[in-house]
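A single protein chain has been omitted; all remaining protein chains appear in their positions.
Note that the chains are named A and B in the order they appear, and that numbering of residues resets to 1 at the start of each chain.
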Amino acid sequence: MMWIALALIVWAAAFALNVFLVRNKAPGVGYLVPVIFGLTLLFVWEGFVRGFGISPVLLPPPSAIGAALVSKTHILWEDLVQTFFKGALSGYIIGCGSAFVIALLIDRSPFLQRGLLPVGNFIAALPIVGLAPIMVMWFGFDWQSKAAVVVAMVFFPMLVNTVQGLQATEAMQRDLMRTYAASYWQTLVNLRLPAAMPFIFNGLKIATTLALIGAIVAEFFGSPIKGMGFRISTEVGKLALDMVWAEITVAALLGSAFYGTVALFEKRMTFWHPSQRH
Amino acid sequence: MRNILPILTVVAVIVALWYALAVVLNAPWAYSKAERAEQTLSFSEMVSDTMAQKKPRLPAPHQVAVEIWETTAEKKITSKRSLIYHGWITLQATLLGFAFGIALGIGLAVAIVYFRVVDMSVMPWIIASQTVPILAIAPMIVVVLAALQVDDIVAKGVISMYLSFFPVVVGMVKGLRSPDGMLMDQMKTYSASASQTFWKLRLPNSVPYLFTSLKVGAAASLVGAVVAELSLSQNGGLGARLLAGSYYGQTIQIWSALLSAATLAALMVMSLGALEKATLKRMGMAA
Partner (left out) sequence: MKTILNTALAGVLAFGAGMAQAADEVTLQLKWVTQAQFAGYYVAADKGFYEEEGLDVTIKPGGPDIAPAQVIAGGGADVVLDWMPSALASREKGLPLVNIAQPFKSSGMMLTCRKDTGITAPEDFKGKTLGVWFFGNEYPFLSWMSKLGIPTDGSEGGVTVLKQGFNVDPILQGQAACISTMTYNEYWQVIDAGLTADDLVTFKYEDMGVATLEDGMYVLEDNLADPAFKDKMVRFVRASMKGWKYAEENPDEAAEIVLDNDATGAQTEEHQKRMMGEIAKLTAGSNGALDVADYERTVQTLLEGGSDPVITAAPEGAYTMEITDAALN
């Protein structure tokens, strides 16, 4: 009972603090407020798990997850290398890269664009989980099949965004290029690609979370004996829930960092765009 | 309708590639089978074998088409072997999850737009929540909800909600904030109350954004329902079908379940599109 009461009190106090911080526009408030909220959430979680006596086999308290994060770092790192650097990242680069190239290729044919976009959207609606066992069958158990699932996941969002981006110029701008007697390639490089940047980055950002999730999910359907998805799917069977949540934590942090990196890159590349100038 | 011809062309190309791939992928099995039977295969024998294997690595399109026909048109829809039966189970969970997702998404969006604290504290965590692989936590959600005596379909709905609320929040926040300063000022000159501003300006203005995010959310909640059915397979559904197909190496069954799921998603998106057109027309906002 004490833990629950304490959790609720801390929640109320943290909320009041956040309201105060926001009202007074304290310096660094943009980082402080979400961090305080996150910490409160963890504390309430801990308090409820202890207060209600929830079995650690069902939901471990954050303290146990933290302990697993610290004590099993080498396993977590090995899994991260296998899943992120080998599976997700290579799939991300191949998938986004090929989608970009194909978008450029079909750019000259409105006929193909009109056909490919609806079909692409249909395929994008496929539950990719279903493709995972098939990819394992085709590309084997190691990271290649994971990369293949990632390629399948990120390809169409990236393609659709790039194609849309390439159409984002105004007639006036294109006419201006024509008056300069610019060739197709000159127009593409100097006008249309820069104009497409916000769309392309939108696709790249969506693809970051998809890539990581795809690589993890694919490992559920057969894998070597390492990898984040392998660990998550097997440690549940051993009732090592602290380890499962430690992997999930790593996945969430990694996903956010990946997204953040691409977003930062976008800011650098498209500083001139109205959406970045506030 | 002018898109029909290009779409058909693309589909034809895909089907042709699919056939070619089926031959390439299924050939090793055809050869190894022949080798064990101590026969040699001519090229045409090999090709015809790759089109008709029982458990091919990649079933030929017509095999999938036949399977879909047999499990939809030729089975009673109450049969457990009918894809329509399983599709209906999945659709129910999807719609429930979608409803949960819309309610949660709109609720959160309103709170975010009206309370700066909520905006600053919750928004980053909403984004982080989507980096958690749902397949990993779905079994745990199932166990915890089962312990709380919650119905299976609600458990599926909750898992599907986890995926579908996100696009709704993002779209609605954008939509509710879309009225510019001028319009907001005008409401002020009318001395409109906060609730009047909400119902008469912000909400109507957000409708186009809502529909865009609903279309994304519908597909997401279907994926969520399918994922949930991998952990809650006892009641059937397309996800259970996928799982069973994968478990028994029935690739034809996997592909037919996959295509039905995608069709279901496409149908949902299309009906939302029709609803969008009708609504925007009545609201005088049609493009």
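The rule we apply is simple: a contact is a pair of C-beta atoms (placed from the backbone, for glycine too) under 8 Å apart; a residue touches a chain by one contact, two chains touch by 3 or more.
Because the structure is a prediction, the values reported are computed rather than measured.
Peer 1: One chain is left out of this view; which of B:81, B:200 or B:281 touches it in the full complex?
Peer 2: From the options B:81, B:200 or B:281, the contact with the absent chain belongs to B:81.
Peer 1: Touch as defined at the start, partner being the missing chain; which of B:29, B:88 or B:125 qualifies?
Peer 2: From the options B:29, B:88 or B:125, the contact with the absent chain belongs to B:29.
Peer 1: Which of A:12, A:26, A:39 or A:58 sits in contact with the chain that's absent?
Peer 2: A:58
Peer 1: Write down which of B:92, B:233 or B:279 is the residue touching the left-out chain.
Peer 2: From the options B:92, B:233 or B:279, the contact with the absent chain belongs to B:233.
Peer 1: So which of A:98, A:202 or A:234 would be touching the chain we can't see?
Peer 2: Of these options, the touching residue for the absent chain is A:234.
Peer 1: With the missing chain put back, which residues of subunit A would touch it? List them for me.
Peer 2: 55-58, 133, 136-137, 140-141, 219-225, 230, 233-234, 236-240
Peer 1: Go through subunit B and note every residue touching the omitted chain.
Peer 2: 29, 33, 36, 54-55, 57, 79-82, 85-86, 138-140, 142-144, 146-147, 230-236, 240-241, 243-250, 253
We take it that only the chains that are shown with their structure count from here on.
Peer 1: In whole angstrom, how far does the Cα centroid of subunit A sit from the Cα centroid of subunit B?
Peer 2: Once rounded, the distance between the two centres reads 18 Å.
Peer 1: Would you tell me which residues of subunit B are touching subunit A in their complex?
Peer 2: Result: residues 2-3, 5-11, 14, 25, 57-58, 116-117, 120-125, 127-137, 139-140, 143-144, 147, 219, 222-223, 226-227, 230, 239, 242, 246, 251, 254, 257-258, 261-262, 265-266, 269 of subunit B touch subunit A.
Peer 1: Provide the residue numbers of subunit A that touch subunit B in the complex, in ascending order.
Peer 2: 15, 18-19, 22, 29-30, 33-34, 36-38, 41, 58-59, 111-116, 118-119, 121-131, 133-134, 137-138, 209, 212-213, 216-217, 220-221, 229, 232-233, 236, 241, 244, 247-248, 251-252, 254-256, 259
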